[in-house]
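Below you will find the structure I want to go over with you.
As you look at this complex, bear in mind that one protein chain is not there, while each of the others sits in place.
Chain nomenclature is as follows: A and B, assigned in order of appearance, with residue numbering initiated at 1 for each chain independently.
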Amino acid sequence: MPHEPYDIGPARPRLDALTKACGTERFSADHYPPDLLWAGARRCGVPHGILRVVDAAAARALPGVHAVLTREDVPGSNRQGIVHKDMPVLCGTKVRHCGDPVALVVAESRDVLRQALALIRVDIEPQQALADMDAALAPDAPLIHEDHGSNVLLSAEIRKGDAEEALAQCDVVLEETFFTPSQAHAFLETENGLARLDDDGVLHLTVSTQAPFRDRFEIGHALGVEPWKIHIHSPFLGGGFGGKDGATVQCLLGLAALRLPGRTIKMWWDREESFLAGYKRHAARMHYRLGAMNDGTLRSVVCRLWYDTGAYAHLGGEIMELGMEHAAGPYRVEHMDCRGFCVYTNNPVAGAFRGFGVAQVSLAFEGMMDRLADRLGRDPLDLRRQNALRRGDRNCAGVTLTSSVGLDECLRRVQGHELWTTRHAWKKGAPTFTRRGVGIAAVFNGMGYGRGLADNAIAKIELTPQGRFVIYSGVPDMGQGNASTFAQIAGEMLCQDASRLEVIQPDTKRSHPSGSASAGRTTYTFGQALIQACELMTSKLVRRAALALMIDEPGGFTLVPGAVRHLPTGKELPLTVMGSMLPRDDRVCVSEYLMPVSREVPETGKDFALGFPHLIFPFAAHLVRVEVDELTGLVRVCDYLAATDGGRVLNPQNFHQQIEGAVAQGLGFALMEGFGTENARITTPDLSTYLIPTSLDLPDTRSMAVETLEHSGPFGMKGVGEEGLNGPLPAVASALSDALGARITRAPVTPAMILELLASRGAQA
Amino acid sequence: MIIHFCINGRDTELDVRGDERAVDILRERLGLTGTKEGCGTGECGACAILVDGRARLSCLTLAAQLDGRDLTTIEGLGSPEAPHPLQQSFAERGAVQCGFCTPGMVVTAADLLARDPHPGREAIREALSGNLCRCTGYSRILDAVHKVDER
Partner (left out) sequence: MSAYLPGTLADLWNLLEEANTSVMAGGTDFLVRRRAGKCAGRICCLERIPELRGLEAQDGVLEIGAATTLTDLLESSTVAARLPMLHQAIRQLGSPLVRNQATLGGNMCTASPAGDTLPALYALGAQAVLMSRDAERALDVAGFITGPGRTVLEPGEILARVRIPLPDPGAVQHFEKVGRRQALAISVASLAAVLRLDGDAVRDIRLAFGSVSPTVLRCAEAEAWLTGRTLTADNLSHAADLVRAAVRPIGDVRATADYRRQVAGNLLLRLEAYRP
C-alpha cells in the first residue's frame, strides 16, 4: 500500500484506516497522561429557575477532591458561544435547562468525582418551564434571557417578489404544516478533552473538537485568557456531525486548568451527560403555502418557520438562516415570502447538526411538491425536473446560481433506474399484511459559511530532511476523511506516493487557522489552499534544484516520486537531499484560500449578520422503497438510492462513504430518532431510549455520483458532507404516502402513526 | 483482589477493586486504549473484547471476572505492521470512517469468523447488530467481513 501512487481519482484507502482498525490511533478520549485529574460538572436538573444556593462544602471536604468551582471562580465574561455569547460557563444567577452547570469538581479519580458531585447541594427556585415554542412565545411567558428582551433569538425574513399577491393568481394553492423533531448526534466518542496550564502560562488542550482555532477565542472570551495563550490540538474525532462545533468541554476544562496550574485535567462526558448537555438538532414547525399553475410551474411559496433553539443560541440564527435560504426547495420559484423565528425555550441546547436547518425544511418543500404532483396528476419526478434549478437561474432567495447545478441529471438518473421503473410491479408483489411504497426526494444543502464570515483556509506543507511531505491540516478530521483527501491532493500535485505523505492533525501551534470542520467546506477550502501551497512548493523545489544542479533556468523540471527531475538532461535531485539541503524556513510553503461568495447584494435577508447568502450547492435525488406491516405499523426500508452531484469525485470511496453515512442518519431521523422532552425534561436519556439504526435496520444504500464540474473547487469538486442527510425523511414520507394513501407531516414516523393512518384510510375507503 | 489473566498472549497479574470494570483496567491500567467506551450500558458494542475466544462487552464485565481467563483485545488481533486479515480488509474496503466503532466491530467479527469461517452477508449483518456505527451505514463493514479472504 505505501508505495502506490496516492493521487486524485482512484478509491485510495485512507491513511488512517489501518491504525484505526488496529486500535492504535489515539482519539482525544484515549489520552491518559500520568497523574491525571478528572473534572466533572454538577448540572442543575431543573429546566428553568433562579439559582439560590450552591453549597459545595461537603464536596470540598471529600478526600481526593482538588477543587470545587462555582460562578465566583470564573474569571472573564463567563459567557461562551460561537457567534452569540449567551451561555454561562458556570451558572450564577439562573438556570435555563436541565443540563445547565452550576459547579465544577476536579478530583483524583472518577469515583471520587462521582461522589463529590452527589454531595453538592443546589437550591433552585423554579420558574415556569417553557417546554415548547408556543409557551415561549406566549405574551406572559417569562424571559429566558432577560437582557435579550424577548424569547425570540432572531426573527428574519427572506423575500423575493410579491409572494402573497402571486399566490392569489395561482391555479392551485396548497397548504400544510410540518414538524420535525430534535435529533441527537450520538457520535460514538462522546465529548471529551484534556487541559493543562503550563509554566509558560499557556493553556494546552487536547480536545475532540471541530474548531480548534475558534475554540481559543471562545475560551479566551469566556475565561479572560488571551487566545494566543491557548494551544489546542485536535486528534481524529470519533464522530462530530456538528455536535462538537462550539465549546462543549473546552471552557470547563480551561477553568479547571487555570485553577490548578501544572496539573493535567481530563473531562469525558458519559452518554447520559452527552444527551443532557450536548447540542441537538433544532426541532422545527413549518407552515407552508405553495402556489402553482396547472401546467406544473411553481410560482409562489409563503412559509413560516419556527426553530426551537433551546436554552442558548449556539448557531440558532445561522441554522435558521440556511433553512430559510432553502425553504422553497431546489426549484425555480418566482416569489417567496419566508419568515423565520428562532425561539428560546428551556429545552436542551440546539446547535449545529449535519443538514443545518435544511434537514427540517426538506420535509416541507418536498412534501409540498408531492402534494402538488398528486393534485395535478403529474409524475413526481417529471414535476421536479420541470422546475429544477439550472445554472444561471435565481434560487428562491433571489441569488443567481453561478456555480454548478446537477440536479436535473440526478433526477434523470433516478427516473431511469430500475428501482423506479419497476415500482408498480414491485408494489403489486407485496406479501400478506404488507403494503409497499416507493418515494423520491430532491436534495440540496449550501456549502460553506456564506457571506459575512470569511470562509478561509491556510494550508502549510513542509518537505522534511527525510524527503517526505508533511501537510499541516488546519481542519479536524471527524471521520469524513479529509486528512487522506489532503494527502491525495498533495500526492496528485507533487507526484508522490503514500510513503512520502503525512498529514498532521490540527494543532494551533503548528497548523494555520482554517475555519471549522463544518458546512461541507473542508476539502473545498483547505483543498484549494493546499493546491496553491503545493504549487508554491513545486516552484520552489524546481528553482532550488536548478541552482543545485547548475542548470540555468527552471523550465523542464518536474517532480517524480522521491526526486526532482530535469527532463532535458535526465538529472535528478532526490527529495532527501533537497530536504537536507534547505533550511527549514525555505522548505515550508503556506498558502491561503477564501471561498467565493455571491456578488449579489440581495435586498432581503438583512436580519442575518452572517451566512446569507450561499453560492455553491451540491444536489441529489434520492429514492426509497419501503414495506409497511399492517399489523404492527413497522416500516422496513428495503432499498435506497442516491444520485449525488458533488462536482468531480476526488476519491469514490470517500465520496460514497459520506452519502451512505448521511443517509443512515437521515433514515434514523425519519423512522426512529425523536429526541424526546416532556415539560423540558429529557425522555430519551440514553441509547436504550434514543434509538439509532443498527445493521439490521438499514438497507445497502446504492450511491451514484453524478459528476458536474465545479470550476471554483479543487479539481472541480464541491462538498457533499451534509446534503445526504436531508433526503431520507422526505423520501420516506413520499414512499409512505405511496404505500398508505395518506400524508406524513411529522417525524419521526412511528408505528403508531402508521396504524392510525391505516385505520383512517380504512374508515374512508 | 489479585487477578491473573492472559492478555494478548501475555500473562498478567493485577490488583483490582471489586467494582472495577474490564474496560477501565484495559484502557487506564494496561494502556490498551484500542477498546473504546461509547455508552457504558451495553448498547453500542464499542467495548467488545474476546474472553476465552468469545466476544463480550467489557463495560458490563467486572475486572474480577477476568481472573483465569484468556483475553484478546483489538491490539492482540493485529497491528499496523502485521494486521489481522479483518483489520486489513476494513482498512482497504472503506469500512472505517471515524473509526471509533471499528475495534468493537473487528473483535465481534473475529468471534464470528472463528465459529463460521465463511458466513453469508446476512449472517454477518446479524452478528454485528449489537455494534453501532454512526458514520458508515454498515454496508462497507459487512463487505469487509464478507470479503476478508479476497484480495
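Some notes on this structure:
Simple rule for what comes next: a contact is a pair of C-beta atoms (placed from the backbone, for glycine too) under 8 Å apart; a residue touches a chain by one contact, two chains touch by 3 or more.
Just so it is clear, the structure is predicted and the values come from calculations on it, not from any experiment.
Displayed chains that the missing chain touches over the full complex: A, B (touch as defined at the top). Only one of B:K36, B:R56, B:R93 or B:R140 touches the chain withheld from this view, namely B:R56. The residue from A:M293, A:L631 or A:L709 that touches the chain not shown here is A:L631. Not every partner is drawn; the one left out touches subunit B at residues 1, 17-19, 21, 40-43, 45, 48, 54-57, 60-62, 64-65, 67, 108, 111, 126-132. Touch with the hidden chain on the side of subunit A covers residues 432-433, 631-634, 672, 676, 683-684, 688-689, 691, 693-697, 751-752, 755.
Everything below uses one rule, namely that only the chains that are shown with their structure count from here on.
Centre-to-centre separation of subunit A and subunit B, using mean CA positions: 29 Å. Taken together, the subunit B residues at the contact with subunit A in this complex read 27-28, 31-41, 43-44, 46, 73-75, 77-80, 83, 86-88, 90-92, 94-103, 106, 125-126, 128-142.
Residues 1, 11, 13-14, 16-27, 29-30, 32, 185-190, 236-241, 270-271, 478-481, 653-654, 656-657, 660-661, 663-665, 686-688, 692, 694-696, 698, 700-701 of subunit A are the ones touching subunit B in the complex.
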